[in-house]
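With one protein chain withheld, the remaining protein chains of the complex are depicted in position.
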Amino acid sequence: MASENILEIENLYLNFYTYDGIVKALDGVNLSLKNGEVLGLVGETGCGKSVTSLSTLAMVITPGIIESGKIEFSMGKRKVDILNLRERDLLKIRGRNISMIFQEPRAALNPIYTVENQVTEVFLHHRKEELIKASLAELEDAAKKATGLKRSIYKFYISLYKGMLNNPKSLRLRFISKIPILKRFQNRMKKVARKDIVELLKVLRISDPERVVDMYPHELSGGMAQRVVIAMALACNPLLLIADEPTTNLDVTVQAQILQLIRELMKKFKSSILYVTHDLGVVAQVCDRVAVMYAGNVVEMGDVMTFFKKPLHPYAQSLLESIPRPNEEFVSIPGTVPSLVNPPTGCRFHDRCRYTLEICPRVKPKFVEVEKDHYVACHLYR
Amino acid sequence: MGLREYIIRRLLLLIPTMLGVVVLIFAVLQMIPPELRAVIYVTNPRQLQDIPNIVREYGLDRPVWEQFITYLTEVLHGNFGYSVYYRQPVLEGLLRRFPATVEIALLSSPFIIFFGIWLGTTAAVHRDKIPDHVSRVMSIVGTSLPSFLLGIVLIAIFVAQLRLTTVGRVTNIGTLLLRIKNGTYHEFTGFLLIDSLLNGDFLLFVDVVKHLILPMIVLVFIQSATMVRVTRSSMLEALGKTYIVAARAKGLSKKEVIYKHARRNALIPVITISGLLVGGMLGGLIITETVFNFPGVGSYAAQAAQSFDVSVVTAYAMFSAIIFVLANLIVDILYAYIDPRIRLG
Partner (left out) sequence: MSSKEEVKKSAKTPNLMVKELKFTLKKMRDTPLSLIGLSLVIFFLLICALAPVLAPPKWYDPFRIPSTGTYGREPEPPSAEHLFGTTSYQTDIFYGCIWGTIHAFRLGLVIVITSVVVGLALGLIAGYYGGIVDEILMRFTDIIFAFPSLILIMALVVALQTVTLPFTLTGYTRLDACIIGIVLVGWPGYTRLIRGEVLRVKTEDYVEAAKASGASDLRIIFKHILPNTIYPVIIVASLDFGTIVLLAAALSFLGLGAPGDYADWGQLIYHSMDWVSSGLRYWWTYTFPGLFIMLFCLGWNLLGDAFRDILDPLYRRK
């Protein structure tokens, strides 16, 4: 059933080369995301979930280097090997086939540009042809109705837009785009884009989108900013949406709204979502399947219902036990998250696990399918 | 708050700051005994013979607040006293020498700013690679090398040894002064660069430019160190922000991300520094002018200082400070205009 997976990560190893030593951030991550589902990627801070999501877009910044592994993304009938793609092709995938939304929405927006400017950016980058064609249609309409000088101007613009379609790199176009007054011909495209953006913001339940579109990021509330970021991510109908803790920094009420919105949008746009979070409650609400990460490894992956009823990995079990319940004592996992410069040998959880076997410090457990669609990396299950 | 309110508020703030500057200079002057201090109120040389009269007339032995009122009034009337060393009213001397300083400062500024921004951006983008190391070396050398030393070495090589140019503003100031006297050269603005062209004297223009090169080299070398450092750290900070990651996730190329997103943001504080840099230079390049014997406002004060000419030195300090405060004001307003977070409140 491999072709059902829109994303497959196999044995991903990633190291950060820092002054303090080599941080072995990802230690053979295995992950699969089915078409049309929401996969929750859970783990504590520092376990590597954000790094994993960035790797999916091949956007890990230096000093991080992907040592080995495979990330396969299915675009319709084609399968793409993300890690071996040329930069040119990656640029076409990012923002269009795979997009990302972030934890701090206002930080994800450039403070000196308006909402319109930043969302238009996505349109101009990936859906330029559509915009040009729509602008052409409008211009031809206007040219028919106009006379004299106005008509000539419209005809001139039409020729420019046609040029953009056929020969975008022509010297003539590049030259005119730099001249202050002449380059206003691009405004038609921006107007068309603006209409699309306003519609998009309406879909995202932003009230008064005409006004919001002209605002700057610092004028937006957290919830509104996050909707704008989601709008940018969904502008091109991506196949895969990576959500990196999108509701962590929002008020609880806003959080609920955004989660519901995401669920609806998912159904509407038919995207798959990789939902990175540390909040098991969110996983229960939104996700179909869940993958648990610890210290650079995915230790358990499976269906959400099954996971919550019967977690297999000791870490996952402790996680679920440590959810505070009323009238019960506070349970925590003993010890602390290990340093990834000198991680524990063998299974990285062995020094905090209550079922440690003799083999655990010696050999790293393999990630195997223990029951149908339920994977664990633990020596207890052989 | 809006831009207009911000500008108004900022302009209002100007008054106490200017007042503070005057108060500080006044305080410095108060350290000097009245007889020696009297020269700051003198307007013509004859009065120098009659100091006790000045002391009485301007109340230099009265209580402090009365003295301050007198001082403030005189300053606002443009009476900055008389220079014993130069034998002229101080204000006249300052204004006469100002164009020379402006020429060096304004001519060097674009080089400093553009070079600094370019190197700083490159260093930040190619962190820990060659451009970064170059920028680091530049910064360190620029802050450790005294400008007078660089000036001396350049003079020794290019003026004395190679005889490519001379110190000063023109090769032969004597002939120029003579020409002004007998009317063959007309001073329109006081800026030699402009006036020489207006007088149709291209040779003079070239001569002036030749004399500006060495001081400019010193200035550009030393000052761009600051520019590079500020641009670099500002760029690094901008590049580390989440919106850069978000922009890349949108599929924008590295170049687009650097120039459209990171640099615009990074340049905002850089503009502030540039403004302060230019303002500081306009206030006087004391050392550079002294080394190159350049007749600007800085060397005017430096020579007077050696002879303990109180009126010149204090008036010059006030002059510099006022220019710097005005530069600050312009920069603040520019900053508020550019950064929408401030513009829209």
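We just call them A and B in the order they show up, numbering each chain from 1.
Everything below uses one rule, namely that a contact is a pair of C-beta atoms (placed from the backbone, for glycine too) under 8 Å apart; a residue touches a chain by one contact, two chains touch by 3 or more.
None of the values given here were measured: they were computed from a predicted structure.
Engineer: Which of the chains on display does the removed chain touch in the whole complex?
Structural biologist: Over the full assembly, the chain not pictured touches B.
Engineer: Which of B:G120, B:G251 or B:G283 sits in contact with the chain that's absent?
Structural biologist: B:G283
Engineer: Quick one: which of B:I32, B:L72 or B:I271 touches the chain that's been left out?
Structural biologist: B:I32
Engineer: For a quick check of understanding: of B:V42, B:M138, B:A262 or B:A321, which residue touches the chain that isn't displayed?
Structural biologist: Missing-chain contact among the listed residues: B:A321.
Engineer: For the chain left out of this view, which of B:G20, B:P52 or B:G240 touches it?
Structural biologist: B:G20
Engineer: Which of these, B:L11, B:I69, B:L95 or B:L149, touches the one chain of the complex that we don't see?
Structural biologist: In the complete complex, the chain left out is touched by residue B:L149.
Engineer: Spell out, residue by residue, where the missing chain touches chain B.
Structural biologist: Answer for chain B: residues 16-17, 20-21, 23-25, 28-29, 31-33, 36, 140-141, 143-146, 148-149, 152-153, 155-157, 159-161, 280, 283-284, 286-287, 290-291, 301-302, 305-306, 308-310, 313-314, 316-317, 320-321, 324-325, 328 touch the chain left out.
One rule holds for everything that comes next: only the chains that are shown with their structure count from here on.
Engineer: Rounded to the nearest whole Å, what is the centre-to-centre distance of chain A and chain B, using the mean of the C-alpha atoms as each centre?
Structural biologist: 50
Engineer: Would you tell me which residues of chain A are touching chain B in their complex?
Structural biologist: 54, 57, 59, 61, 87, 91-96, 99-100, 102-104, 107-112, 121-122, 125-126, 216, 218-219, 229, 232
Engineer: Quick check on the complex: what are the chain B residues that touch chain A?
Structural biologist: Per the stated touch rule, the residues are 241-243, 245-253, 261, 264-265, 268, 338-341, 344.
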